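A single protein chain has been omitted; all remaining protein chains appear in their positions.
A and B are the chain letters, set down in written order, and residue numbers restart from 1 in every chain.
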């Protein structure tokens, strides 16, 4: 097994300030960046704060930025870097920092609460749900989301414009709206909730300019833009900008089934 | 000193995995004001790692399935050591728990007629696991998380606050369950982010903290699995049951080193993956134990036919219960027929077209591609056993999930013992979380309601003691008064690594008396050193400090495992003794209980012989006759002692 000494710059500090700190640290075959951060903790910086959990790309805890790109620390193999390269690791830069590599991701939890939950269909009890696989495929893709919030971090709407945070749910939660709107048994419409319309009116879909960074950073490979955001935009158009569709739905008095 | 923030709740749930969230939902729906407290962010619990599915006898794929069959499979898997009442409740209630998830928005894979699809899994007679690809755990946790959010949205409408009746304290740790006399009165906690202490006052505390895997070196478990709940219960005076039973999942990744232990889901085998040694032989056919001879295929041809026609063929031995497979892999490797990195080969590439593999096992494909640079559609995986699950746990009442001996304390999920006996079947853990999570929430809420006018007060002295205990690692730098001066404090990371190595090597998958005695001595030494574990820096998000605190729990739990394993002189399920290789019918009725030697909570005991843990033995209640009647006599003879059969 070969090993070498790699140069790292790791951001250390808290909300009061901080900076990039230099480290030289051993790297072995097959390791990922999170292993190196752990080695730093165990050998050089025992109080280096980092959030992590499953270490297998399934929980979405260890989100950070490596060489300026939002990534999961556990899914970034050291073999993608050259031995000479200095690897810079910083916390997510769209959210308030807590300490070192840990950020306050409360924004995302607040946004999650603003998306009205699944509305179970009236008259169907547990065990009586019948759904075809092709009808659940789309929403299932979005439910692969591990909530690492890398898409929320990279999206320039909030990353570069703090002031947009109140109005914009971010890719993750617009995708959640799409997921529910495509859920074959969601009965929101029966309760007077129009997810297509609220996507734009309440969750800020219009801020999205489909520049696809959310899709680029998604560690689950979810086609957020093509399969969730753009279809949602088209659904909003049905409601708000397409008189033909609007008229049709008035005449036939039914939701597009 | 005790200017610690206090908040009043009816039910406090420790842990936000499947069991904890299900308990919280139930408690809140029963009207209890409920707080959930978890070490990670909300929605990151280890439950997300569960891949295969939720076992529930819905009979959607094979209508022959029902709760009785599920019960039988569970008891067989657990080698009849299970608390039979728990296994019964579990088998009966699991379908309802799965269906209710759908009403909360879960989207399982479907059958042709639109029902929930179910897949085959080791030890289950019929296709039984409701699943979503190989990310069922994620679906479960996300569904429960979103149900909690929806309850909070209701509360927001009614009370103007999302957190008036149900609040999640994320990234917080409980270090002590507080008591008023015998009864639970609350929990002492710290916020990981700030290091701030606080107390949640509540008559009911539900422990749902999961397992203990982080005490072992090779494990599929995340950092959270430090046995916190087990230790909290012990320290609160509750006993732990059958802690010797630790499940080693047969297929963990073995390379690269950084991911060693990470799970390779059993569905790989359920869907057709086979195990081969370095000679290319499907060795599992050589390892079918007598008790399973009639149930498993005797030839590769028959095993292969089973995937297509399960009604007329027996299943391949790759799908034996986990303990059998793990032991088989272990011996193949020991005898020099292992793979280059010390595992065996798990192959799907020659069994299914690449496209099918990618569709059926997307996250496995992803995991190997990303982490090991192995394309599982083109080459075999290398796998080996990894510490996965602890069957033992807090001794609870079967129906109410109440911890024995401590009124107000409840436990559900992996942290509770008994349900799985000596070995858990795949898929039974997610259903366990839901069934007993709900029961714990239900009874915790009921208990709290009964005490509404008589809430147990929280004792200031206990708060001060708990705070002092939690702060000790910061003052460990200097020499203790009267101690050998000048020694630097111990590094908690080093201690942790030594503990993991000890447990892995000496109380691992194959156990020997002398090694376990050696382990107990090493644990005693570590215990002494852990008292001097010191940390640098301050209390704000300090992982070194967190680990120093978790060490107490891991050491307590490890001692329970080692001591119980030493005591049980037989091999059964997740406990294999090289010096006692046979399963003894006389041991079936024996439960081993661990309790704290010094119930006052002082943890000074450093004598390896006595240690901190007292072990006692008790005889289980006989299995109810109508449940026994579900089995053939010939089968029962293999497990039950003579007198049990004729009682």
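Note that contacts are C-beta pairs under 8 Å (C-beta built on N, C-alpha and C of every residue); 3 or more make two chains touch, one makes a residue touch a chain.
Please note the rule applied: contacts and distances are computed from a predicted model.
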item	value
Name of the absent chain as recorded in UniProt (options "ATP-binding cassette domain-containing protein", "Deoxyribose-phosphate aldolase", "Integral membrane protein" or "Multiple sugar transport system permease protein")	"Integral membrane protein"
For the chain not depicted, the shown chains it touches	A
Option touching the unshown chain, where A:3, A:191 or A:211 are the choices	A:211
Of A:46, A:91 or A:219, the one touching the omitted chain in the full complex	A:91
Candidates A:68, A:123 or A:192 - the one touching the absent chain	A:68
For subunit A, residues in touch with the removed chain	11-13, 15-22, 65, 67-70, 85, 88, 90-91, 93-97, 103-104, 132, 134-135, 153-154, 156-157, 159-162, 164, 182, 184, 204, 206-213, 216-217, 226, 230-231, 233-238, 240-242, 255-257
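Keep this in mind: only the chains that are shown with their structure count from here on.
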item	value
Interchain centroid distance [CA atoms averaged], subunit A/subunit B, Å	29
Residues of subunit B defined as touching subunit A within the complex	40-46, 48-49, 58, 95-96, 99-100, 102-105, 107, 109-110, 113-115, 132-133, 135, 138-139, 142, 146-147, 149-150, 152-153, 156, 162, 193, 222-224, 255-259, 262-263, 363, 366-367, 370-373, 491-494, 497, 535-538, 540-545
Subunit A to subunit B touching residues, read off their complex	14, 28-32, 34-35, 41-42, 46-61, 75, 77, 79, 98-100, 102, 104-105, 109, 112-113, 116-118, 120, 124, 126-127, 129-133, 136, 139-140, 143-147, 180, 183, 186, 221
